[in-house]
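Structure first, commentary second.
Apart from one protein chain that is not included, each protein chain of the complex appears where it belongs.
For chain A:
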Amino acid sequence: MKTFTYEKATSAEAAVADTAATTRFIAGGTNLLDLMKLQVETPEKLVDISRLPLAEIEDMDDGGLRIGALVPNSDLAADSRVIERYEVLSRALLAGASGQLRNKATTGGNLLQRTRCYYFYDTSTPCNKRERGTGCSAIGGFNRILAVLGTSDQCIATHPSDMAVAMRALDATIVTLKHDGDKRRLSIHDFYRLPGDTPDIETVLEPGELITHVELPAPPQGARQLYSKVRDRASYAFALVSVAGVVAVEDGKIASAALAFGGLGPMPWRDAAVEAALVGKVPSDDGFAAAADALLKGAQGFGSNDFKIPLARRTLIACLRDLTGE
């Protein structure tokens, strides 16, 4: 761990004002501290935001929910409103990490987890995400847990979050406070960036920009929700493939569908074409296969992760049966 300075923020405004490009906010620290020990992250300053008053979950007037960035994953998963109205989110949270980690990990931090690519964690190997321009060791290497969608020739990392996948299916909005004190509201659909030539830049957040809240709109009426996570062991493993689904069937037809995927891409993945293949149709295996085709049209395996493509197909079809079945 490289020596750093540590400051405790007294307010969100003070936290963002006191930042530079080499500053990191720290709350639960469940990912950042590991990365600092390995010198994958070497911030010069940590601003501790963990005591800021951002740990409340509030009802919004439109029937939605406003979640403070510091709400621990455990609390969010156990909140009765979340369990009742956003079951997909509660299930996704409980599918992630371990009890101890969920007690520490926060809502804002979870969105900003770094990839679990083996090579990203290993400073003795090249990695464009860790150090732009050094090369990607995962391409041509071992890449079982890495991405098949949205990759570039610079990076095939996946985003490891379960929570963020559910939030993408729920059309979450991320509320931030910028360095200059302005607030921003960002749709989660616009929040993450594809790797392209700059895999080290993962979100549209500006330096010093702090996530303060996540807002969930009211869930669609009558929709069924599901989070299905496929992994290499029964717990404490990142998703090989996960599906967050919010689907409503009315009058025998799919009225609405929101499907997001983990383990497949560099961001929690959502593709309008998948939903377009379903909405308005009578639920059927043919329709589900068409949705899977739409999802995986551009999928590319890199050897040891080739299996994710048929796995995603199988998992999606089974999930759609569950979401639309009797």
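In the analysis below, a residue touches a chain if its C-beta (ideal position, glycine included) is under 8 Å from a C-beta of that chain, and two chains touch if they have at least 3 such contacts; residues count from 1.
One rule holds in what follows: contacts and distances are computed from a predicted model.
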Missing subunit (named according to UniProt) among the choices "3-oxoacyl-ACP synthase", "ABC transporter permease", "Xanthine dehydrogenase family protein molybdopterin-binding subunit" or "Na+/H+ antiporter subunit C": "Xanthine dehydrogenase family protein molybdopterin-binding subunit"
Selected from A:A12, A:A27, A:L46 or A:I145 as touching the chain missing from the view: A:I145
Touch criterion as defined above, residue of A:T22, A:Q100 or A:T123 at the omitted chain: A:T123
Selected residue (touches chain absent from view) among A:I67, A:V82 or A:L240: A:L240
Residues of chain A in contact with the chain not shown: 1-3, 37-39, 98, 116, 118-119, 121-125, 137, 140-142, 145, 230-238, 240-241, 307, 310-311, 314-315, 317-318
